[in-house]
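All remarks here apply to the structure that follows.
One protein chain is absent from this view; the other protein chains keep their places.
First chain written, first letter: the chains are A and B, and each begins at residue 1.
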Amino acid sequence: MINTLALNVKTATVSTYQILKSSKLTWIGTLIFVIVTLMAVFAPYLTPYDPISQDPLAVLQEPSALHWMGTDSYGRDVWTRMLYGARISLFISVVAVVAAMIIGGALGIVAGYYGGRVDMMIMRVMDIMLSFPTLIMGLIVVAMLGASMTNLVIAIALTVIPKFARVARAPTLSVKKREYIEACYALGYSDIRIMVFHILPNVFGEVLVIGSLWIATAIRIEASLSFIGLGIKPPTPTWGGIIREGFNNFLDAPWIATYAGLAVLVVVFSLNLIGDGVRDAVDPKLRGE
Amino acid sequence: MQTQDEIILDVKKINKTFHSKKGFINPEVLKVRAVNDVSFQVKKGEVFGIVGESGCGKSTIGKCIMDLIPIDDGEMTFKGKNLRNLSKEDRAQVKQDLQIIFQDPYSSLNPRKRIGPTLMEPLLVYKIAKDKEMAEEIVQDIFKEVGLPEQAFWKFPHEFSGGQRQRIAIARSLILNPDLIVADEAVSALDVSIQAQILLLLKNLKQQRDLSYIFISHDMGVIRYFCDRVAVAYLGQIVEIQSVPDIFERPAHPYTKTLKEASPVPSYDPDRTFNVLEGELPSPSNLPSGCYFHGRCPKATEHCTKVMPDLMPYKDGMVRCHHPE
Partner (left out) sequence: MTEPVFCVKDLSISFKLNGKWCQATQNVNFDLMENETLCIVGESGCGKSITAMSCLGLLPKKKNIHIEGQVLYKGVNLLDLTEKELNDYRGDDLSMIFQEPMTSLNPVLTVGEQITESLLVHKSMTKAQARETGIELLNKVKIPEAEKRFSQYPHQFSGGMRQRVMIAIALACKPTVLFADEPTTALDVTIQAQVLHLLKELRRETKMSMVMITHDMGVVASVADKVLVMYGGQVIENSSCKDLFEAPNHPYTKALLNAIPRPDRHIDHLTSIPGQVPTLAGMPSGCRFSTRCELVSDQCAMTPDVNTVAGQQSHHYRCWNV
C-alpha cells in the first residue's frame, strides 16, 4: 500500500564499479575466484610434485605434511592434481559457457525481437536441443567429432545454449513492447542497432547471472563426461576426474573425493556471489541504496 | 504567417483493422476497426488536435503516421512525399522530420541508459554531429532550450521526476530538428502545475522552431488551450473537424457537444447539471449499424440507425452527422 505514495526518492549517481565495490559478498566471491584462478595458473610453483607420474610407494596415503591432501590410488599427490586439474576444468567450463552465452543470448534476443516465425523456428530448435540429456549430447558430439578438449567445449556449449536463449528471450519480449523501444523505431534506428544498443543492456544482467551459475554446472558436466570416458582421458587431471577416482576409493581414502568436491563447491559458491553482485550492479534502479 | 496554408501532412482515407483470436479450440476472430476511413490535413505551423475517449483510435492514428503501426490502406503524404512508398534516402529524411512524444514519461526512456548518450545517439546515427564532442554540445544546447540542468547528461531516467522526464522526452524529439511532432497524450500523466509548464514549453518551442504538432489528448481543456484546429474521434472515425473556437462555441456534432459538456469545469456553479449520456460505448469489435453514435445520441432518428453519414464539409470544417447543428 505504501507504494501508492509515489516514493520517487532522489538518489545520487553511483557507478557500476562503486556498487561492486560496496558489496562485500561480491568482493569475497571475486577474491575466491581470482585466488583459485591464480593457483591454477601458477600450479608448478605451488607444488614440488608432478601431477601425472605415479609413485607406487605412496599409494592412498592420508593427508600429511608431505602430501597436504593425501595421495590417490596411483600414489599421485592430490593437491598437485587439484591445482593442475583446475587449469583444465576452469578453462573448459568458462570457454564453453561464454561461447554459449554469446550464441544463446543472441538467438534469444533475435527470437524475442522478431517474434512470429523466426521465434517459432529458433525456440523449437532450442527445445529439441534441450530434450537431449547432457550425456547423449556429449556422445553425439564425440561420436561425430572425436574426443578432445575442443569437442568437450562444444558439447558443453551445445547443452547450455538453449538455456541462455530462453533467459534472453523473456526480457526481450517485455522490453520490446516498451515505449522507449517504440521511440527507437520512431527515430529510424536499424533492427540490429535496437537489439544491440537498446535491448541488450536490459537483458545483459540476467544472462550474466545465469552465466555465472552455469559455469558451476559446466564443471559438473565436464566431470560426468570425463567419468564415462567422453571427456579428458586419464591420466590428465580434471576436477571431475579426481572426484570419480576418489569415488572409487571413497571408503579407503575419503579425502580424495572430499577435497575435490569442496573445491567445486567453493568455486560454485564464489561464482554465485559474483552473479548476484553483477545483477545488482547492472540495474541502475538499485544504485544508491 | 505567410505560409499558413501550406499543407505539411495529408492523410487520406486510412484504415487499420486489428485481428485478434479469442478462444482456443475453435477460435473466433475478433476484428477491431481501430482506424476507420480517417482523413485530415495538417497545415504548416499549426497545432492539430485529435480528441476522443479511450478506444476511439486517436493514439493508433498517431502511430500510423509514425509508421509504428502499418496501415491497411489509404494514403499519407508528408511534405510532398508518399509515406507508404519511400526511397531509402527519403525514409531517413522523414524519420528526422517527423517525431513523437509519448504519454508515459516513465516508460518512454530506457531505464538502463544514461540521458546524454540516449540523446546523442540519433545525432551520430544520422551523422548530424561529426564526433561525440559536437553531439554533446548539441545535446547541451537542447537541454538549455527545454529547461534541463547540465548535470542531467550523465544521469539515469529514474533520477528525474515525471515533469523532468517529459522534458527529456521532448528534448529527444527535438534533437533531429523535426518539422512535425506527434504528441500522444504528452501531458496527461503529469500533475496540473507541471502540465502547465510542459504546455508552455511546447508552445514556446513551436514559435521558436516553427514546428507543427499533432496533439492527441482526451482533455478538452488542454485541447482548447493548445490547439488551432481539432478532429474529434469516436470509435475509430473522425466525426468532426473544426477550428478550436468553432468547435467549442458551436459544436456541430452531438458527440462533440456531449464531450464538451461532460468535461468538468473548475469554477463554482451551484446549478451545475451533468449532461449525462444514456448508454455505454459500443464495443469496437461489434459496431452498431448506421451512425456509430446513434445509440447514445439525443438527436438520433430512424435514418441514423440505418445509414452511416459521411464526413461532409460543414461551415468551415467537416462533420459526420445527419443532423448537424
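In this text, a residue touches a chain if its C-beta (ideal position, glycine included) is under 8 Å from a C-beta of that chain, and two chains touch if they have at least 3 such contacts.
The model shown is predicted, which means the values in this text are computed figures rather than measured ones.
The hidden chain makes contact, of the residues B:194, B:211 or B:297, with B:194. Only one residue from B:41, B:77, B:140 or B:161 touches the chain missing from this view: B:161. Along chain B, the points of touch with the absent chain fall at residues 53-54, 161-164, 191-197, 199-200, 218-226, 245, 248, 258-270, 272, 274-277, 280-281.
Simple rule for what comes next: only the chains that are shown with their structure count from here on.
Averaged C-alpha coordinates give centres for chain A and chain B that are 49 Å from one another.
Listing the residues of chain A that touch chain B in their complex gives 8, 10-11, 13, 178-183, 185-189, 193, 197-198, 201-202, 282-285, 287. Every residue of chain B that touches chain A in the complex is listed here, in rising order: 63, 66-68, 91-92, 95-96, 98-100, 102, 104, 107-113, 121-122, 125-126, 154-156, 158-159, 161, 169, 172, 176.
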